[in-house]
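Here you go, one structure.
Of the protein chains in this complex, one is absent; all others appear in place.
Note that the chains are named A, B, C, D and E in the order they appear, and that numbering of residues resets to 1 at the start of each chain.
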Amino acid sequence: MMYITRRETFNAAHRLFRPEWDDEKNSEVFGKCSNPQWHGHNYVLYVTVKGEVDDHTGFVINLKDLSRIIQSRVIERLDHKNINLEVDFMQGRLASTENLAIGIWEQLEKPIQDKGAQLHCIRVEETEKNYVSYYG
Amino acid sequence: MMYITRRETFNAAHRLFRPEWDDEKNSEVFGKCSNPQWHGHNYVLYVTVKGEVDDHTGFVINLKDLSRIIQSRVIERLDHKNINLEVDFMQGRLASTENLAIGIWEQLEKPIQDKGAQLHCIRVEETEKNYVSYYG
Amino acid sequence: MMYITRRETFNAAHRLFRPEWDDEKNSEVFGKCSNPQWHGHNYVLYVTVKGEVDDHTGFVINLKDLSRIIQSRVIERLDHKNINLEVDFMQGRLASTENLAIGIWEQLEKPIQDKGAQLHCIRVEETEKNYVSYYG
Amino acid sequence: MMYITRRETFNAAHRLFRPEWDDEKNSEVFGKCSNPQWHGHNYVLYVTVKGEVDDHTGFVINLKDLSRIIQSRVIERLDHKNINLEVDFMQGRLASTENLAIGIWEQLEKPIQDKGAQLHCIRVEETEKNYVSYYG
Amino acid sequence: MMYITRRETFNAAHRLFRPEWDDEKNSEVFGKCSNPQWHGHNYVLYVTVKGEVDDHTGFVINLKDLSRIIQSRVIERLDHKNINLEVDFMQGRLASTENLAIGIWEQLEKPIQDKGAQLHCIRVEETEKNYVSYYG
Partner (left out) sequence: MMYITRRETFNAAHRLFRPEWDDEKNSEVFGKCSNPQWHGHNYVLYVTVKGEVDDHTGFVINLKDLSRIIQSRVIERLDHKNINLEVDFMQGRLASTENLAIGIWEQLEKPIQDKGAQLHCIRVEETEKNYVSYYG
């Protein structure tokens, strides 16, 4: 079993808040991340795929295929976007890094399987001081 | 002459656009950076100060002082904010990295002088692929 | 199950040696790391916590809480300190990176549990060329 | 159980291609990585070793030993070399990052065992955008 | 005067040698960098451009233009190539990092001028331990 990881980046705006909570409660739980005027990040995404090494290519998955899948399914929908307002797979979800990792997993699991490999881990770095890892 | 540099970070939302241009023209010049729903970045700020090394302290400037100035004059006003809407010193200016560097310079020049040193360079990194440097 | 990681840094002095060994033996095993006059490092600490994502907050653990725990239990006791002489939880232990990771685990396990999450991994980087990971 | 990781680097040339395929087929599968005139990389290698922490040394393995093993068994044979033409343990194998990780594993497993520890993971970074991890 | 820098990467093979010197002399001067079977690097290129900030765009130069120029004039000719054999602007020149910086400068100076800005610095990193800077 071999694991291969692709690193991609995207920039986006977001805010953390629950519509059913008032401003005070949102501010208490989410601090300055609940700013109604938005803030944003340079997100770093690591997609790890596992599988057998193919005898003919020496690859778990062709990185051209993996990169194309990540671009079309994830980066194009997130890059330079507002996560709360514009990203379909994040609607109805708090725009936390944890939920973003789950949302990205759901976009990538099936297309990677169609290429004969298996999605292993989604890692999303929000800042240089924190990141989440999700294994499905 | 010695140069000392302090690195700080802040997260913010912004968009590039000119109100007197229509959407098409804004999109042509600024591309996806003109998205009306905002996007954002983890900005990295390098503040370089120059001066003589003080015989008693071995310092150009005490980093505690420099850090306090940068925090109160720049980071607190930019971090987790919308640069277009919420940052007073960016009002009336396009929210480009170039103009942000000029704006930050103007906030820091005087207070650093008051500590007996001289602001030398403001460097702002917007993404890991581009940054600007401004020498006043 | 979701994993979230916080990165923190601290600077400290230490030396590697066993008091019951003579200088020659200490030097043979620990090399220049046994220098009696001390040396030091910019340590980088990664604390990984696992748990379910909370429906209301979208968090495994609130990073404000996690950061406060790491600051008060670990960073304040290690930063700008001599690990051999001044850090209570390292007394009676060789100041190796391995033992430091175990010591830090012991400080964090309980307070993180009290917040409803579970400590998963302590990673300590001593230099850019080596780090240890400890899973309890 | 404790895990310790050593980071090393080497520079090498390689190309991806199968001799039994014609140029068109090689180019279709491997893209510009099949360039017959070679290209190259600054490879980054992470070797992770696991074991119990020794009571006398506080170490899983003495890093001087680990470093010497990696140098003599891997770095000296790969650094500033052509992986396809000059590296004995890569003969008969496509010079993919996956196969390189397997080849490196085979060189290190036994000598690390002889030092009383166990090889856990070989991670090879080919560029800043992709890396593989192999656990044997 | 404002300075803006764009970071790009390319992978290439090369070797250092003088055809009029024998192998011994080449090896004495260039060490393992003269390996006749080639080696290679992940080169990192920083292109710094200076100019006035445009009132309408807030830019020294539109990064879309700068990026397109660097791609077409430099990256496409160097990426996944053999610098000694395949890069026209390096013919007749030793493939040192210094000469590579000069060669890249010559490709970029004019097209950047045509966009109303001025090339200021070419920085080429060959490994994480060394880089050159050239100011024309």
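Annotations
Methods note: contacts are C-beta pairs under 8 Å (C-beta built on N, C-alpha and C of every residue); 3 or more make two chains touch, one makes a residue touch a chain.
All values reported here derive from a predicted model rather than from experimental measurement.
Considering the whole complex, the hidden chain is in touch with B, C, E.
In the complete complex, the residue from E:F10, E:F89 or E:Y134 that touches the missing chain is E:Y134. Interface with the hidden chain, as seen from chain B, comprises residues 1-8, 48, 53, 56-60, 62-64.
Mapped onto chain E, the footprint of the missing chain covers residues 16, 18, 29-31, 93-99, 101-102, 128-135.
Looking at chain C, the residues touching the absent chain are 9, 11-14, 32-33, 35, 37-42, 79-82, 85-86, 127-128.
The rule is simple: only the chains that are shown with their structure count from here on.
Shared contact partners of chain A and chain D, listed by label, are C. When chain centres are set by their Cα atoms, the one at the greatest distance from chain B is D. Averaging C-alpha coordinates per chain places the centre of chain C 42 Å away from that of chain E. In terms of their C-alpha centroids, the spacing between chain D and chain E amounts to 28 Å.
Along chain C, no residue makes contact with two or more other chains.
Touching chain pairs in this entry, ordered by label, are A-B, A-C, A-D, B-E, C-D, D-E.
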